[in-house]
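Of the protein chains in this complex, one is absent; all others appear in place.
Right, chain A next:
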């Protein structure tokens, strides 16, 4: 039996949540049936309205995948619509392909083009990506205008073989397909990866996610969907010209629809596309001239007064929320439990991580000067030192977020100096961040699933380990809580848990015990001892010296980028240089553990 967990803030939410999810799908089903009936028995105008609404539904979901789920807002996604339209038109005019083959060709062409384009363009961030895509779609329009390939700037008719009703029916099917695709994405590991990188790209890399690959996949999916819409559009109107294929109004409308409905959600683009399509259809009849002005004003209203979109109105009542992936965590019978840390990965005492003579300079400041550090499996190494000693820089170098100016970092036999952060994480070096970097869009449960997925652990195993980890961190009751709702101590537990889910051979902890209560410190100690017993090497930066000394096997003291002392904890704490550097005066007694 699965236990029901009641959310503290929304009593009874969980009990009715399932019904509300299914209710949404039920309403969607009714709407689809109504659409089919309109296509079959309605007149030409109604079928045309159905077609254009469904066209925008597909475009809205295409834009939502790249800009909503992965957070890379594009102002040129309509470029793929134009490319799809042109490829399909060429296939139909030049080679007399059937419409569905032409559409397939258009999707393939767009995906093939999106692959290199995305790889390059997605290195850009924020406004640079948005406007870069805008430029690309303009280049597309310029090429279409200036080449005589398919009608040039004047355009060319495309043979119409289907009735409006037929095209509307096919477009409706595509719209349903794009809803299902997004629903699947939001319940899949890929969707989790996208949401994580949207929230915090660095933390996602540290969890072993190849963020570049995930973004490019999302970009290609989005391009393919937009191209499909373009291909069917040509089939419907029977004409192709640059002005309507690369139409910026479409971009504007699509963005408006997604914002109006709710960006990054499952139902938002659908709601937005249907509502705005119907509004602009009515406006078109009444105010053909002012339509664009009213749409622009609606964007302003949506952004200023409804930042979460229409969906957020429903979400206030607990409707239309995203369901956590693979949740809720199952109950695990005693006999099914395995050790949280699998059997020793390497023999205790073997060197796991070796930093030799590493140096990092920032302009004139030498943050680290020929620092050596060795972490052996089954041992806890503490790195202490005053503010600005270079401790966090050291971690950034080890985990690939920053590069050394000199020296080598080895993990076993592997040289880490040039590896991407996600590769280092997957190889078995996990880290936490000095200030917690949670994923606000993910639940605690999904935060723990994510690194295991990135490390390629099978589904059953991932679910079992994540469940046990939740229990171990005393977070089971909060499995579906957003990190934003967790108190600071539990947020740190979650961050430690996220690192441990990578099954690291080296665990780097950056001041995790700062500000923790004695009970919480006790829990962290127990966890670390367990990890160490399984052969993990722990390197802990700590400001709270008494919190780390009792469990440390070896201590390094950094000051101004150099190692001023190292050795057993009790020896180091008696070292006069350490006392002076760390405590400021040589007269006070050393801190007792």
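Points worth noting:
Convention: a residue touches a chain if its C-beta (ideal position, glycine included) is under 8 Å from a C-beta of that chain, and two chains touch if they have at least 3 such contacts; residues count from 1.
One rule holds in what follows: contacts and distances are computed from a predicted model.
Hidden chain, UniProt protein name from the list "Spermidine/putrescine import ATP-binding protein PotA", "TonB-dependent receptor", "Planctomycete cytochrome C" or "Branched-chain amino acid ABC transporter permease": "Branched-chain amino acid ABC transporter permease". Here the missing chain is touched by one residue of A:128, A:184 or A:317, and it is A:128. Considering A:120, A:282 or A:577, the position touching the chain not shown turns out to be A:120 (whole complex).
Considering the full assembly, A:248 is the residue among A:46, A:212 or A:248 that touches the omitted chain. Although one chain is not drawn, its touching partners on chain A can still be listed: residues 73, 75, 120-121, 123-124, 126-128, 130-132, 134-136, 138-139, 142-143, 145-146, 248, 252, 255-256, 259, 289-290, 292-293, 295-300, 303-304, 307, 440.
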